[in-house]
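Heads up, the thing below is written out as structure tokens.
Shown here: the complex without one of its protein chains, the others still in place.
The letters A and B name the chains in turn, as written, and every chain counts its residues from 1.
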Amino acid sequence: MSAPRAVPGAPPGAPPGASPLVEVSDLVVNYRVRVRGARSHAVVRAVDGVSLTVGRGVTVGLVGESGSGKSTLGRALLRLTPAAGGAVTFEGHEVLSAGRGSLRVLRQRAQLVFQNPIGSLNGRMRVGSIVREPLDIQRIGDRASRPQRVRELLDQVGLPAGAEHRYPHELSGGQQQRVALARALAPAPSLIVCDEPVAALDVSVQAQVLELLKEVQRATGVSYLFIAHDLNVVRHLARETYVMYLGAVVERGASSSLFERPRHPYTQGLVAATPVADPARSSPPPLLRGEIPSPMDVPAGCRFHTRCPFARDRCRTEVPVLAPTPDGGAVACHLWEELPRAAASGGTLLSGR
Amino acid sequence: MRAVTEPATPVGAATALAVERLRVTLGPRTGGHDLVRGVSLTVHRHRTVALVGESGSGKTLTGLALLGLTPPGTSVAAGRLQIGGEELASCSDADLARFRGRRIAMVFQNPMVAMNPVLTIGQQFLQVLRHNLALSRPAARARARDLLGAVGVADAPRRLDQYPFEMSGGMLQRIMLALALSAEPDVLVADEPTTALDTTLQAQVMALLAERQAQLGMGVLLVSHDLGLVAGMADEVDVMYAGRIVERAPTADLFSAPAHPYTQALLRTVRDIASPTTTVLSAIPGAPPQLATLPAGCSFAPRCPLAAPECTVALPELRAVAAGHEVACVRVGQ
Partner (left out) sequence: MTASPVTAAPVAVRATLPRVRAGVRRLSWRELVGGGGLVAFVLAAVLAGVVSPWSPDALAIGSRLQGPSTAHLLGTDQLGRDLLSRILYGLRPSLESGFAAIALAAVVGVLLGLPSGYFGSVIDSIVTRILDLLVAWPAVFLALAVVLLLGTGELQVIIAIGLAEVPVFSRLVRSIALLAARSDHVVAAKAAGASAPRIMVRHVLPFVVAPLVVQFAIAAPQALVAEASLNYLGLGTHPPAPSLGAMVSEGQAFLAYAAGPIVFPIAVIVVLVVCLTLLADGLQDRLDPHRGAERRRP
């Protein structure tokens, strides 16, 4: 791109006075699920009243186990999955009720990168056509200039000359993910939802792709909503992180404090379960027992109480709300002020049970 | 021909598994190429050896070859294969069939795929128990209940009548572990047993595996790409690259003093990602090699920061650099 909308050295923060790029408030996404033996459909709340803000040029992390609704949230805010309630504002436009005109802005300015690179690329198309398609759809540039733009995009993501003539299956996993990123960057988006973008890659390749994501952000000022289960990756990339459990945000905060001293017992459990490449730090016995309940059957009260080592009677009946914490985060737990703030390893928690 | 030094093992620990110069070849005997290129390793009872590598390194094939389960189109050869102290005449399917499930068992990455979707859990247990242990039907069912209880599955009688699709991945992985351990094998090959699970479940399953190992005393060959997971589980780590073991060391040594440039780069990457403060991640340049067209000499040389002309001359052999610590790199110590 000849004139990159560079934000040179911009600290990961919004320009003063600017509204946030994305504002999600009380988003609800339901799924209808056919129940065996029953005539009617059951309604599953995959996302249950989530509010989230993404600033300009920053990375926001979203973590949680599978079934927590984090991917659904990402898709709903891009209006790829219908929402049942709430509001999403993107670049000042309301997304959920947007007509064709405003939706076009969203389709141009917000993109998606997936976990499985080969599945996210149409195997019957050459790399060049894949990257060019958003330009064709959005009528960006003219026929003559698009191949040049495709070349620039491929160059930007570090793919060698001639890559546009290859088919996706001829590339390595890391290269495929670069193609997916080039396609996402084609319409010059301000937001890319990254759904587990490195989870399917080898460790040595993960670092390459993460480094590329950072580089692209520096060059274009794009924001990432970074969805991942790997806390290490999220902590490395995101300045702020949201923790989801069964469709709701249970904790939010600056990544540094959230992962160093998690407040919510669920976050503590996640941190404790993350393997550390250091045999000296003996792995503690797992803090979280059992598995995430089915979203068809969300526990009453605090949705986490069935797995929480600290649960009390109040937790079983009363739903905790996200309450602000002194360090600028928020936590949805009745007991957060009483609980010990765990060290990063989760070591102090072991007495909890 | 054993390696120069034996890995540090407790005195008197019996050998659960020993294999020498294991080779897995893809394609015809002539014109084919090796995917596993002469792997030797030993697992003692009560011990866990981790086989670590990236995709295409041959770690999974090594595990499969030990059970005679390599995919069609491949052939397996080894200088020597010993399971539970018993020498095998060959690595042929026929010779291994006698050991498979009884003396050596395997847990796979994806339990949903590894289990038969149209049989109930109970039926699958019955098949395995009656075949491997020649138990009667009621005895097998009672045994299955006990085995499920031992892996922390509550409500075992009900679970036995359910189908795999009715269960979560974490539950299925527990069940697969119970199935694999049903004959109390000498060796368990665990191939990425928790890669398909959330980290919270990973922690639970690995704790369970450790617990069962303490009770049954089998040797575990843990095949994994995850250095973090391995750090907490293994006694010894064998690092594979392009079908060969390039470094072997007691876990603590490997993490504190990695000798091979590949291991060093891999560890640096993992630690960089885990460190929120690092500004630039150290990535290994390039991509893993294609096994069909390997360069002469060390396979890692094209990506290696320390590569010297002598690296491209001959394939480096494992040599000892400390007690139980072997490395296949001519540059180490220079």
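The definition used in the following text is that a residue touches a chain if its C-beta (ideal position, glycine included) is under 8 Å from a C-beta of that chain, and two chains touch if they have at least 3 such contacts.
Just so it is clear, the structure is predicted and the values come from calculations on it, not from any experiment.
Across A:P20, A:P295 or A:G329, the residue that sits in touch with the chain not pictured is A:P295.
For the chain left out of this panel, the touching residue among A:L27, A:L78, A:V127 or A:C308 is A:L78. From the set B:G68, B:G122, B:P288 or B:P316, the residue in touch with the chain omitted from the display is B:P288, counting the whole complex.
The missing chain lies against chain A, touching residues 31-34, 44, 46, 64-72, 75, 78, 80, 103-104, 107-108, 110-112, 114-116, 118-125, 133-134, 137-138, 169-172, 180, 183-184, 186-187, 195-196, 199-203, 227, 229-230, 295-296.
To be clear about the criterion, only the chains that are shown with their structure count from here on.
Centre-to-centre separation between chain A and chain B, using Cα means, comes to 32 Å.
In the complex of the two chains, the chain A residues touching chain B come out as 65-66, 172-175, 202-208, 210-211, 229-233, 235-236, 255-256, 259, 269-270, 272-280, 282-283, 285-289, 291-292. Partner chain A is touched in their complex by these residues of chain B: 54-55, 168, 170-171, 198-204, 206-207, 225-229, 231-233, 251-252, 255-256, 265-267, 269-276, 278, 280-284, 287-288.
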